[in-house]
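Note that this complex is displayed minus one protein chain, with the remaining chains in position.
Just so it is clear, A, B and C label the chains in written order, and each chain counts residues from 1 on its own.
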Amino acid sequence: MTSTIERTAIAENRNYGKRLGKLGKRLLKSKTGLVGLSIVLVVSLMAIFAPFIAMYDPAKTDVVHRLLPPFWAEGGNMDYPLGTDNLGRDVLSRIIYGSRISLLVGISSVILAGIIGMFFGLIAGYYGKIWDFIIMRTVDSFLAIPNILFMLIILAVLGPSLTTLILVLGGTSWVVYARMVRSETLSVKERDYVRSAKAIGAKDFRIITKYILPNVISSFIVIATLNVATTIIMEASLSFLGLGIQSPDVSWGLMLSDGRQYVATSWWVATFPGIAITVTVLGVIFLGDWLRDILDPKIKD
Amino acid sequence: MVEKLMNVKDLKVRFKTEDGHVSTVNGVTFNVNEGETLAIVGESGSGKSVTSLALMGILPPNGEVYEGEMTFNGKNLRTLSKKDYRALRGNEISMIFQEPMTALNPVFTIGYQIRETLIVHYKMTKEQANIRGIEMLELVGIPDAEKVMGRFPHQLSGGMRQRVMIAIALSCNPRLLIADEPTTALDVTIQAQILTLMRNLKEKSNTSIMIITHDLGVVAELADRVIVMYAGEVVEEASVFELFKNPKHPYTKGLMASIPKVHDVVDDLYSIEGTVPNPTNMPSGCKFHPRCPLADVECKRIHPDLEYVSEGHAKRCIKV
Amino acid sequence: MKKKIFSLLLILILIVTGCSNSDKEGAVGEAPVEKSDSKTLVIANGTDLSSFDIHNHNTTSTEAVHVNMFNYLVKNGGEDGFLPDLAESWENVDDKTWSFKLKEGVKFHNGEDLTADDVKFTLERVAKDDTLLEYGSYKQIKEVVVLGDYEFQIITENPEPALLNRLSRLGSSILPKDYIETEGWDVFLEAPVGTGPYKFKEWKKDDRLTIEAYENYFGEPAKWEEVVFRSIPEDSTRVSELLTGGVDIAVNIPPTDLKRIESTEGVDILKSPTQRVMMLVARTGGDGPTADPLVREAIDLAIDKQAIVDSLLEGAGKVTRTRVTPGNVGANEDLYEKTLYDPERAKELLKEAGYADGLELSLSSPNGRYLKDKESVELIAAMLQEVGITVNLELLEWSSFNQKYQERSFGDLFYIGYGNSMFDASLALDRLKKEMAVGETDYDNPETESLLVTAESNMNLEERAEQYKKAQELIAEDRPQIYLYQLESLYGVNDRVSFEPRLDEMFYVDNITLK
Partner (left out) sequence: MKYFLQNLLKTIPVLLLITLIVFLLVRVTGDPVSLMLPETATDEERESLREALGFNDPLPVQYFTYLSDLVRGDFGESFRYNTDAFALVLERLPATFELAFASMIVAIIISIPLGILSAVKRNSFLDLFITGGAVLGKAMPSFWLGIMLILFLAVNTQIFPVSGRGGLLYLVLPAITLGTGIAAEMTRLIRSSMLEILGQDFIRTARSKGLKEALVVNKHAFRNALIPVVTIMALQTSTLVGGTLITETVFAWPGLGQLLVQAVNLRDMAVVQAATFLIAIFVILSNLIADLTYRLLDPRIKYD
């Protein structure tokens, strides 16, 4: 009996593995997916190798060379290809370093939210009853308060720092995952092989990790990817409200927000980080959409 | 000479996919005569449904007819303007689909869906269309027709829905009715009722019917003439008597062998080994040879033509 | 279907338009100032005024609006001394007693006469109710004794040489006693009544306050029919409104936009010194590096204040070595517009102090509280780095900064800007008194201390001022606070009006005239 159950489950997993194997081939056919992946790869490489790529220390100020335009504009030169900001810091170097924190914030808060959401979603879906009730009502409460407001209050109270920012972004967006994981768990739970495994007395932990988790993971990856994009934008919005990343750290959101004063006078200060955000988010969304097409055609949102 | 209502010659249909163009109908030739019932038989994937969609002019956006002729009542369907084609559809040619459960729009009432055709083609007012709609529902044997007009599809059983589909298809008195597996999705007793209904309708009106099925039982019950399709080609054509009495093609024989007894649950019970080849990966020579009990080296090499063995009976095989 | 949707949308749009049109009724000054001869003046602030409870707010921008609707007893005329406002004359009877005589015939906007009872009501409220934000500045007042309809005495707890300074600043506008007592505070806050040249018309919170000329004003008649104070928090939006003629005057123009506005026809920039002086506050006690006066001097010498003013503030600031700037009682002008900058000497001083190999310091600063605060400390950190001081910069959002500020838990240095609404050296130097300095600067120079303590209650005003001047010299040498520069405010002004900004940042709108 056990072997049959396992075989079914393994077969499903293998099927999943097979699909993964085909990814590369199908990626080459999806133009947007390819574009997305390339953007994400380039930005990630930029983040990892920032110290080797950047020409300057992103925090180094140079009052003499402040607000220099990019090299193609009058007065600009190749020493500062994308110009300098109000403190004479090299915009290009700051964008390169900024990718680190923007990605770090985006990815780690999504991972955090994912872990919390996955945990509660599994419990709510698998154990049901009062657990489900408590968790889902909590989820409803969180959903009723706009994320940005939530973050605004917490950050104002705790004071913004890189860590709190990640914690807050993660701690408020877990509900999306909890909901998704719960509903997937509910449907997987009713499948025959899970029922049989339960009937022969397999431990909950084993059932969850062996049968339920693998089925939930693909929707999970898709949503998580798309949420990285949302988080990057959220970080920018929080910077606008003065509660994002704080100097001397640098993120694109911070650059964009700080640079907004210069829109009319020194456009490059804000425009380049703006482009960096837009392009990266574009890449992440393309990648996420493509993952959705490949991994999980069911989910719509 | 019997008048040919629908004439199909060397029809080829292809689809644009990620892997390039894939041809699923590869030169199909047949005709439907006035008042006649033609059955197209084959396993799923043989191209029979695609052929019918091509005739209706409602291939999915990535599909196209790229060769051959389709003439309906003297009109060349391939050069017909969109507007003229629309005027034909649902009016002179209409169609019933395989899945009564999903073929009706879930958010509109039965009444709305039956009136729609009448209003479009006959420019009826809503009231006129309503009267005609109720008539049609009664004609297909729906009790309480007036009430059913106000119902939504999900409130009806599968059999009832298929009757509604038939009523919609017949409401404009079509000259040709294409029925794509009209009974497959229904359970056995309902199947029998629907078949009886169709036979009665066929007797009452002069409508030509093109019935698409993989169920030879249905063929025996309804058809005058049969075309057997395999991998996008016609492999045998004969009158229904001739075919059942004297099947030539090994594929036909295989199908015959797997006829379920009447009222058995129809399922994929064919005794023929293997599956229909994927259109992206067609075997050389005779497309049936990998599954054919008679196949030899020749069959791998030679792609046989459709040959007449007697009046009205043709086969595509070099071995018989 | 499509048609239906669109007609639905059309209806929805009409509803919305309908709503907003009905809102529009009664709101005047909605449209931008188009006509240059319009008798409506529009001023854009960065924040909305906080309240009409004059005792329960402490924001300059709110008071800047109030001064048009209310009056103080006396006006601070700066170099001209104190001038009569509601009070016709006054006299310092003894150390703790001041007697006043009110102008007669002054009427509140609701027609009530102003009497000494109103004064007693007003001043005793703020002096007694410790939940009021302005309580701290008025608790010196022990009692107001009414001697007649237009005569009264103010009794202070201790000798209070700066009483007139207190009475000519926020919190001391005279309120209508009867109106408030019969109608209640809630009504007053919704429909405030004062004695000023303009009376309340409408307040849409976070949008605009509209006031209109009061025909029975006791002084010179109001020059504008209507004055609108708009609240536009986003700097770039405020600048945009100025550029498009939406407002006549816009406050707090970001220095970045200075050249842009100057080069735009029809608008101009006005600079005005403010009471706010930016500084680094150093811990002079304990065993941290800043306890060494040489280190503090080195820090002072290492910072090129003028460069910060020029580059970050586009010149909108004045370097200074004292916090008591001109216009304040006791200002030491010898230290004003002076600065020290000598990085070489700074390096030597550090060597002398035993930090030849460099030194690490912590510096905390609020972010977003003061003009270009973040950029300034970033620049300061870079300058200190040049002489071998590595700065660990801690940038805090204001509320967290404030919390640490109160806990006095900063490290070596923090960056802050103090204002001074009293225009008197006492408030400015209060925090350097030994008792007040504990845990913050730990400043302890007996000479300074004795000067500050005696000056505080010295009723000989000339001698008092001299004491403060001397104290400032000592402080400039000791450097418990390293002064950087006095901020200047930048106003964007439409060419149709002429406007002279004030040191106290008040908008006396009748001093703003059409050209």
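Rule of thumb we're sticking to: a contact is a pair of C-beta atoms (placed from the backbone, for glycine too) under 8 Å apart; a residue touches a chain by one contact, two chains touch by 3 or more.
All figures in this text were calculated on a predicted structure; none of them were measured in a lab.
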> Since one chain is left out of the picture, which of the remaining chains does it touch in the full complex?
Replying inline: A, B, C
> Which listed residue (B:Asn7, B:Thr24 or B:Ser94) would be found touching the missing chain in the intact complex?
Replying inline: B:Ser94
> Can you list where chain B touches the absent chain?
Replying inline: 53, 56, 58, 60-61, 86-91, 94-95, 97, 99, 102-108, 116-117, 120-121, 152, 154, 165, 168
> Footprint of the hidden chain on chain A, which residues?
Replying inline: 137-138, 140-150, 152-154, 156-158, 229, 233, 236-237, 240-242, 253, 256-257, 260, 263-264, 270, 274, 277-279, 281-282, 285-286, 300-301
>> For chain C, which positions touch the chain that isn't shown here?
In response: 1-2, 5, 9, 12-13, 16-17, 19-21, 23-24, 27, 30-32, 47-48, 50-51, 53, 56, 58, 130-131, 133, 135-136, 186, 189-190, 204-208, 230-234, 236-238, 240-241, 243-244, 246, 398-399, 402-403, 405-406, 416, 418-419, 427, 430-431, 436
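Going forward, only the chains that are shown with their structure count from here on.
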> Among all chains, which one's averaged Cα position is nearest the averaged Cα position of every protein chain shown?
Replying inline: A
>> I'd like to verify one number: the distance from the centre of chain A to the centre of chain B, where each centre is the average of its C-alpha atoms, in whole angstrom.
In response: 50
> For chain B and chain C, what's the span in angstrom between their mean Cα positions?
Replying inline: 86
> Counting in whole Å, what is the centre-to-centre distance of chain A and chain C, each centre being its mean C-alpha position?
Replying inline: 43
>> Using the touch definition from the top, which residues of chain B touch two or more other chains?
In response: none
> Which bits of chain A are touching chain C when the two form their complex?
Replying inline: 59-61, 63, 66, 86-87, 155-160, 242-243, 246-248, 260-266
> Where on chain C does chain A make contact in their complex?
Replying inline: 235-236, 239, 254, 256-257, 259-260, 307, 311-312, 367-368, 374-375, 378-379, 381-382, 393, 395-397, 399-400
